[in-house]
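My structure is below; once you've seen it, I'll send some questions.
Removed: one protein chain of the complex. Kept in place: all other protein chains.
First chain written, first letter: the chains are A, B and C, and each begins at residue 1.
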């Protein structure tokens, strides 16, 4: 299975700019990695029907359906073409019971689950819930200039070790501060099976140069 | 201005069923009232581009844009064709500061705002924030068989009076338990400028009969 | 009725230091103003039985009693000697429906209610719920060096005007950045019926000097 290259668009830019950035990411897609963009829920439908790369949600609620006004069900994400979703991002934390139920409902709906953690012990706890991926992102490094794989390589290494000890089928993504191909390559060296990043692409001054540099990290 | 006929789809049914119900509502549209459907955020785009009746969101977050993963910005609702949004529904309560900021951002984005309240005093408080509409829905009547306009007409009447005293430009919708044309007509008689309902349409055994009955309430 | 001099201890210091600060405040008590300290809920009992000045909670939940583990009921605040409580502080925002219900329960329990707002329109909305006081605290000024009464006198003035227009019995407190007697005096001049402050006392280098200066603002 190819390593993941997940770009979280947050709510940084309008839909039309998301389409441009996603297009650039698609142009640089390759067999060496699996590109995914995570977008605001209203944008999933218009983006997923234009793109070949996978589109993810940014959050889902632990609800199958019913009298839940304003909730984002896994079913509704699937209906509009999402391939999966982030869960428990540091900007949208949810309760442990909700994470467990959301993972279950996503699996029933054929959605990939990427659960965000902030340290080794929460990575381990998430692994116990068997999502597809745990994305380790120390909050103090998010949006910063130093990648977690450089600043705190032991967090990535230990997260990989502990996650695999709990459930070997759960993958680990490396997030927070990833900006260059070297950051990506270092993350993979530490045992990560992909990266999760945001500003490194969305706020890049030269979009194509930034993507080219980042994806170079997947080439051996 | 025509009274509002707002149907909240909650997360009761899949997208394809929402499309059917919305189609039936559109078939019964009229100049006597303004039909709107409130749908899960991922469904706004696919529904709004097929429908002539207005599509609303069910919730919006008080955020213009930025590093807010999993948030629903008013901007993103507008981009996908929403005409407005519910705010503070009883199934998705938000803080007072968030309601105020969300109303402000919705106005900047040209979105209609319908804020839900549960009694006369919260109706009055919401009026002080000058949304387009306050929808009064006593929680104990939501999803039930008796309309608020029948069970507690004084709540509707007093909400109208108090809301107008605070800000005469704010409209009042009557919600909770509305199921028949008589319920609608009674609500309008009490001073409401429309109705907000959900199960009365979405869970109706005979969809067209239910809609026909309901809209008859708008014909004096 | 005397203007209020409310000091919010937040969770800045341990209980024994709270006792010292409260003692200093008590030493400077006077008929010209009514001193109150707002403390963490576990500390209300040990402080209220030692002090003559009023002790307030910092938050209460909208629950009379029952199966609500981890909730702070107005009843429990009353039982341990609280004279009232803050509600909806900017560090502990709650939903509009919860504010309304909490005020109601506090009144039933004979507790004074001080609801925090962040601008003129939320001050107005809170006034519609008829608490004893609305405390206006623009979040960007909290903990800062410039008092709201100096930085944005029009917010205080307009809050007073709008609150009184909604319910003349609701008092207005001026919060955020209050540090000197001049700040206090200016707040009273703008129509405020007291002040709510925190770091200006709790983090003062010279506690007695800070209190002496502040209370001088209440003298004529």
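Keep this in mind: a contact is a pair of C-beta atoms (placed from the backbone, for glycine too) under 8 Å apart; a residue touches a chain by one contact, two chains touch by 3 or more.
Since the structure is predicted, the reported quantities are computational estimates derived from the model, not experimental observations.
Engineer: By the document's own contact criterion, which visible chains does the hidden chain reach in the full complex?
Structural biologist: Per the contact definition above, the missing chain touches A, C.
Engineer: Any idea which of C:23, C:40 or C:191 touches the chain not displayed?
Structural biologist: Among C:23, C:40 or C:191, only C:40 touches the chain that is not shown.
Engineer: Tell me, which residues in chain C touch the chain that this view leaves out?
Structural biologist: Considering the whole complex, chain C reaches the absent chain at 8, 10-15, 38, 40-46, 57-59, 63, 65-73, 75-77, 79-80, 82, 86, 89-92, 142-143, 198-199.
Engineer: Which positions on chain A touch the chain that was left off?
Structural biologist: 88, 90, 93-100, 117-119, 121-122, 124-130, 166
Here, only the chains that are shown with their structure count from here on.
Engineer: Between 0 and 180 degrees and rounded to the nearest 5, what angle rotates chain B's CA atoms onto those of chain C?
Structural biologist: 180
Engineer: Just the number, please: Cα centre separation of chain A and chain C in whole Å.
Structural biologist: Computed from C-alpha means, the inter-chain centre distance equals 43 Å.
Engineer: Nearest whole angstrom, what separates the Cα centre of chain A from the Cα centre of chain B?
Structural biologist: 34
Engineer: Multi-chain contacts only, two chains or more: what residues does chain B have there?
Structural biologist: Correct list: 90.
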